[in-house]
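Heads up: the structure comes next, in structure tokens.
Every protein chain except one is present and positioned as in the full complex.
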Amino acid sequence: MSIEIRGIRKTFGSFVALDNVDLDIRTGELVALLGMSGSGKTTLLRIIAGLEVPDTGTVRFHGENTTERSVRGRGVGFVFQHYALFRHMTVFENVAFGLRVRPRGARLSEAEIGGRVRHLLKLVQLDFLAHRHPSQLSGGQRQRVALARALAVEPKVLLLDEPFGALDAKVRMELRRWLRGLHDQLHVTSVFVTHDQEEALELADRVVVLNEGRIEQVGTAEEVYHHPASPFVYNFLGNVNLFHGRLEGGKVFIGDTALEVQETHEHAHPDANPELQRALVYMRPHNLEIDFQPNGRNHFPAKVKYINPAGPQVKVELMTDWGDRVHAEIAHERYRELGLKIDDEVYVWPRENKLFVYQI
Amino acid sequence: MAAARRSVIPGFGLTMGFTLTYLSLIVLIPLSTLFIKTATISPAQFWATISSPRVIAAFELSLSASFAGAAINAVFGLVVAWSLVRYEFPGKQLIDALVDLPFALPTSVAGITLTTLYAENGWIGSWLTPLGLKVTYAPLGIIVALTFIGLPFVVRTIEPVLQDLDAELEEAAATLGAGRIQTFARVIAPTLAPAMLTGFVLAFARGLGEYGSVVFISGNLPFKTEIVPLLIMSKLEQFDYAGATAIAVVMLVLSFTLFFTINTLQRVSALRLAP
Partner (left out) sequence: MAENFGFTNSKRVSRILSATAEPAPVRIALIALTLWFLALFLVLPLIAVFAEALRSGWRLYLAALVDSDARAAIRLTLLTAAIAVPINIVFGISAAWAIVKFEFRGKNLLMTLIDLPFAVSPVIAGMVFVLLLGVHEPAGAWLAAHGIRVIFAAPGIVLATMFVTFPFVARELMPVMQALGAEEEEAALVLGASGWQTFWRVTLPNVKWGVLYGAILCNARAMGEFGAVSVVSGHIRGLTNTMPLYVEVLYNDYQFAAAFAVASLLALLALVTLVLKRLLGRGESPEATHTEVESFQREAA
């Protein structure tokens, strides 16, 4: 079931939640809506579900206009952030709910319903908890019940609102992988909302980055991470160092330092005034090299201020000549090789010229 | 979450429709009858009724007795609420539950019981008579009855505020050298003040309109122990509907003013739980 979203606009009072959003989701895809709180991602998800009505715009499921259709008739499965399990029903009754409320003509027999519920509970590995109440389950278990409940009615589209937001780190990681596995098994078109960029990049076929009600970029994890279309996307996905500089003749000047810029890494804000030559320069910490000798081309001097060797890489904080802090991440071997200490004077440069310049 | 909510969760039309219809039939239309009836009374007649000495005496009595009852409840209600929230003592749970008795007990039962208790040869009255205190058929009796009726209002309004008081505030005051009384006066009392005021006004408003518990103990002597609700009742029994209406309208305006004051007080001090 493909989803086609055109021209969606939604305001709450004077707050614009979504501003002219267009999006295409292909059948069987697992798509992440990624953004901060207030970016509009949850609103968009709820509009797809039919839990909110847009001010303008259309939503089509496989070509059929469903914008005006009530939430009941859309055939979507929705997994709420806080699960929204029916607290007075057992796990079994929760999952069976969607099947039991069907109109008499379309309803399966109790035996068939029972069979399907048990099948689903086995799928989410909770068959042994069928007769417990939600209050007796852990967060991760509740989440899986919510998923089973949504899947019971065989939805054409599965929507998940921050599915792992309320769980702690370890459980979250396990469930992430499990969900991906489930998706690969069932192939239901799925859209999930998250503010965790690691989650989006790890799970989704494609990532939709939202900011203040607009789509900043749509692409595979690789595309949005390595070829960000705007400073917001660059900033949001992964760690970043940000400097202010002057763009002139293919080079960017930060303080006294001149850095060469590849054209493909040069972008401009639509309202940018080229004469002012102002630019923002971004570099990722793990793309930075540190050495005691300059590399002859694109380096800048800095002094080591802080070292944190705990973690998969060593985090080094340095102070540049022009007064900015720089965060760098280097491998443990490299750190030992250099024998870095606080107050060491070194040279830093972006590996393979990986800088991102944005003219403003 | 404006119009969208409405169209997703069903039942707005049905529930609003029923709510408004029932509200109009049972509350709004009957109440408006009073004001419609008032319009049929000439202003001169209205004024004559309101300003007659008996009516004025009744209002004076109602207002002062309600004030006295509410004041007693404010003071003792604070003591009771404090003890119930902060201390342990035998029978505490029982006493706490009993505080709601004036809410639950029919007013005529309260009325005859209080009258019997405070009569000259009653359990309490026999103690007070030698002291020269006449309770039944005297204003003092009205105050006693109104104190009974208003008792839960102050206690139940103060209790949650006391329970939610942050222990750290008192500890901070103590570390800064404040004595217990100072801590109470400067730290605790200001937080309690809105609740006490709200409870006071609630008890006062309730006392103004109280009928059942007062009618037995007061004796209904005009100019002496006749409160406004009793006066209205007298007029109704004599079929002086115009007179009763005039007095009732004044009473109602007074009640509504107090009611809106209470609402504002509660909203301001965020005591209200409803959305």
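Labels for the chains are A and B, by order of writing; each one numbers its residues from 1.
Going forward, a contact is a pair of C-beta atoms (placed from the backbone, for glycine too) under 8 Å apart; a residue touches a chain by one contact, two chains touch by 3 or more.
All values derive from a computational prediction rather than experimental measurement.
Shown chains touched by the hidden one, complex as a whole: A, B.
Here one chain is not drawn; of A:64, A:168 or A:337, the residue touching it is A:168. Touching residues on chain A toward the chain that is not drawn are 49-51, 71-72, 76-78, 80, 82, 84-88, 97-98, 101-102, 134-139, 142, 149-150, 152-153, 166-168. What chain B contributes to its contact with the hidden chain is residues 1-3, 5-6, 8-12, 14-16, 18-19, 22-23, 26-31, 33-34, 37, 76, 79-80, 82-84, 86-89, 91, 95, 97-114, 116-117, 123-124, 147-148, 151, 167, 170-171, 173-175, 180, 183, 205, 208-212, 216, 229, 232-233, 236, 241, 244-245, 248, 251-252, 255-256, 258-260, 263, 273-275.
To be clear about the criterion, only the chains that are shown with their structure count from here on.
Contact residues on chain B toward chain A in their complex (touch as defined above): 1-4, 7-8. Chain A contributes residues 12-13, 50-53, 70-71 to its touches with chain B in the complex.
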